[in-house]
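All protein chains but one are shown in place.
Chains: A, B, C and D, in written order; residue numbering restarts at 1 for each.
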Amino acid sequence: MDIGKIWNYISKPEVVPRLFAAFLCLILAIEFFVPTTYYKDQLYPKDIPQSQIFKSSLAPYDRGGVPLIKPADIKTQYPQFEPIRGKITAYLTPLSQWLSEKTPYFGTTIVSTPGGILDEILYYTRGMDTILESLTLLISFMIFSWIYLNRERVE
Amino acid sequence: MSLNIDSIAGVFYGYIPFGDIVFYFTEFSLIGFIIALFFTLVVYLTKPEKQLEFQIGDFGDKLNYVSLEELKIRRLMAIVCGICTAFAMLTGDLFDYALFLAVIGIANMGIVSAVKKEGVLSAAFYYGIIAMISTLPLFGASALILAKTGTLSILELAKNSHDLLFQKIIYAVGMVGETGIAPFYAAKAEMFRAPGAPYILMIHLSSLLIIVRTVEIMLNVH
Amino acid sequence: MDIVSYMFGKSIFVGMIVGILSLYAISRQKSDLHTLLLTDLVECAMLVIIAAVGTDLAEALILPGLVVGLAEVLAVSEILIYRNEVRKNNLMSDNKKLRLFEEFLAKEEPYVNTDVNFNKMEVIYSAPKFIGFILVLYGAFLTGFTGGAVMASGLLFYLLSQGAIGNGVSFNDIKHSWEAISGFSGIMWAFWILLGFAGFFLFPEHYLFFLVITGCALALKVGSKLGLIGSLRI
Amino acid sequence: MDIIILNNIYHVIDAISYGLYAFLVGGLLLGFHRKIIARIQGRPGPPIIQYLIHTFKYYLKEISIPITAGNPLYIFMALMGIMVWLTALYLGVVFKTSLLILIGLYVLQKIVEHGCGLSSGSPYGKLGGVRSVFSAAAEVPLFAAVGIIYILTQSLIIKDIISYQLLNGPIIFKLPFAAFAFFILLISKAPNSPFGIVKDKSIVSGYITEHFGILESLILISDAIAWFVLLWLFIAVFIGPIVILNPLLTLIGMVILTFIISIICALTPLLTPNHSVMLQILITALVIIDLLHKSATI
Partner (left out) sequence: MDLIILTLYLGYFLLILGTIGVITGPKVNDPLNRLLNIEVPSLGLMLIFLAYNQTLALMTYIAINSIITLVFVRTIIKNGELEA
């Protein structure tokens, strides 16, 4: 076995993804046997799945609070940095308020119009994540469209 | 906030809170931040060089140059990459950092994808595959850390010990894939053969700074 | 016992198994296209592991994970196509040097089935407008990233079916409208950061205003951008 | 008021003279390095001050910029080399801050090499630059070494590491693998080393092929300071206060280290790029296993 040949082999670009996949596979296989524990006192806790059905028209995203009056009580990492904590979670647009009075089946739709717990996390408490997320999409779309539109270009 | 950070990255100067995601300044991260931004400026000002290339099986050199359209998109990608690198030095959140890495990875791909050369495109594609695979360890490890400790903030994680060795290993492997350090360097190194030095240089700078910063995070989180 | 923590170990277990299997498959795979398809499975493994945490935070982390996966697939697949085109052109130009009288050699034409008559498919004329309209409207109501994605799938469906019945946009028209729409999308991105995200911290008392701007701008940005994919000529 | 200004002036003079000192010592050591290699190979070799003479000569020469170069990157890179190493000198040797910052600065040296090579547009420079990217592997053992040091001393601030050694003796006996990894780094930075694929003679002068005149002189100055800083760092982190607190002993330590490195450089062949990278990776694997072992036992 010639070690020099192996070294040369793994420096080809087309081999690298496969090599990396095998390496990661190995690491995960080791990790597989490491016991993982679950810390009970999580941030932004959620109710037990399916426990809110038919009890609240905002199910499964009812986190308490009254729109524009009483903010919801959510558990965040740094409450001292968030002056309007819980207000976005409690907020409902007039349209969604009307919808919530009519039907118990549209909880997800009602909550995801501006307001609701996810909008609070995504726009406010962890807004930086969403900036990067949309930036990723923007950049990949730029690459995509540049290649698509400039395909016929000759040097 | 925490004394542990002081003994790794130097004096702790302060922080900017954006809700749960806190950007913090230490001696180390400030130097990295300034260097990355300064470099972005240099890259913006520099004209791409005209590259002479050897010909195999032929005499004479071939002159490669970067056309104006190509220059515009590549410069934009390089600037995005530089700014993201600069802020990745500051961020104090594991998941946010992983997202920064993802953005940098895609921007790196973008810097070379406009070059119409088979070898370079091929390398960009393989690098892209690695970047896609390494979202599993990066995001997966941060989710595992969240489940085990109940927090993602580096400042909180640095305060007391959590026994996170294996999660940290997965996270580091994700970084290895995303920055393309050896022994998985080949795909990324082939991308450097493309003409257009200042933009290519940005790829290299970002990956080197990211490696050092990841080492800092890995030492902080314990 | 709490169900989330009860099932946590099992979900992680499944996520790891899927990850290991798909990574093993990638390490044995030699075709570029198949590797690309298999990376989609790796994304699945990642999503399961994040979902296993089971809190609202986990759900908020799933969305960026999803988007990053989509974005990378978008860019990488286009690079693959471009690479293959360049490779083919290079091969052809090499062949011209090597093979004399190539143009006189008989070449087999690839068989293309041109008998498909789209006119008979009534559904492609009547349904797309309705479904597209409903999806776009629903997406606009949802706002945020989810709304954008729903809106985009509506637009995509409409534009694709228009292309199939021959009412699609020609390549020259695409070039202009494409740049316009993607510019709009970029402006919306800036809008959401400057007026949305920054506003929350600078003027917390006007949070409602910024909330609505953020949600709508994000939905418009994602929707317009991804919807454009529908106008591609395959 | 006047006293403050006077103090400031003194500080500036101190800083400049320390930089000059580092340059002179580094330059002389590099000349010494060249001399020893020549003697081992049976040649008389150039005088020890040859490196300094070279630098001085290039400093006075006329400069011209290639038509293919991408400006201002082309000029900026030479300045950046000096910037990086002067910063490393003051932050590390004088203020004794975090080891991590110094490693970050060392990593920037790669950027300088890469930038010099690629911005000139010359095919030789480009090859040197690409090889410099390959050899970024040399830094990886360094990170593992830093991890091991942190586990032992619970701090990465150089001042703390030195005071740790004052109590517990030199680290080199406790962490032989980390010291070895760092030593490999020193070797890879030395001219004519087995890992010196960046300055391989088959690609003319590697990344500085197109940089001449004052630009080359600046790069040479920064190389000399780099040599001083790296040797100082090795002595400070692994051998400790016994040597580092006395300037004369430090100098002697540097001469001995340079001597050992020159012998290694003279007796080993140059590796091909792939092999050089992979050899360094093997060393990294060794150090990482050591790191995992150490962190698992804690």
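One rule holds for everything that comes next: a residue touches a chain if its C-beta (ideal position, glycine included) is under 8 Å from a C-beta of that chain, and two chains touch if they have at least 3 such contacts.
Predicted, not measured: the structure shown is a model, and the values here were computed from it.
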Displayed partners of the chain not shown (whole complex): A, C
Hidden partner chain, touching residue among C:L70, C:A127 or C:I181: C:L70
Candidates C:T146, C:S161, C:S182 or C:S224 - the one touching the absent chain: C:T146
Sole contact to the chain not displayed, among A:L43, A:L118 or A:I139: A:L118
Residues in subunit C touching the chain absent from view: 3-4, 7, 10-11, 14, 17-18, 21-22, 24-25, 33-34, 36-38, 40-41, 44, 47-48, 51-52, 54, 58-59, 62-63, 66-67, 69-70, 73-74, 77, 80-81, 84-85, 88, 110, 142, 145-146, 149-150, 152-153, 156, 160, 226, 229-230, 232, 234
Where the missing chain touches subunit A, by residue: 46, 49-50, 60-61, 107-108, 111-112, 118
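Heads up, the rule we're going with is that only the chains that are shown with their structure count from here on.
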Computed distance of Cα centres, subunit D from subunit B, in Å: 24
For subunit C, residues that touch 2 or more chains besides their own: 8, 12, 19, 23, 26, 35, 53, 57, 61, 64, 68, 71-72, 75, 79, 82, 200
Junction residues of subunit B, two or more chains touched: 18-19, 95, 99, 102, 106, 109-110, 113, 116, 122, 129, 133, 136, 144, 146-147, 183, 185
Residues of subunit A that touch subunit C when the two form their complex: 17-19, 21-22, 24-25, 28-29, 31-32, 36, 38, 40, 42-46, 48-49, 63, 74, 83-84, 87-88, 91, 93, 95, 109, 112-115, 117-119, 121-124, 126-127, 129-145, 147-149, 151
Interfacial residue positions of subunit A with respect to subunit D in the complex: 4, 7-8, 10-11
Residues of subunit D touching subunit B in the complex: 67-74, 76, 97-98, 100-101, 103-105, 107-108, 110-111, 114-115, 118-123, 126, 129-130, 133-134, 136-137, 139-140, 143, 146-147, 150, 154-157, 160, 277-278, 280-281, 284, 292, 295-296
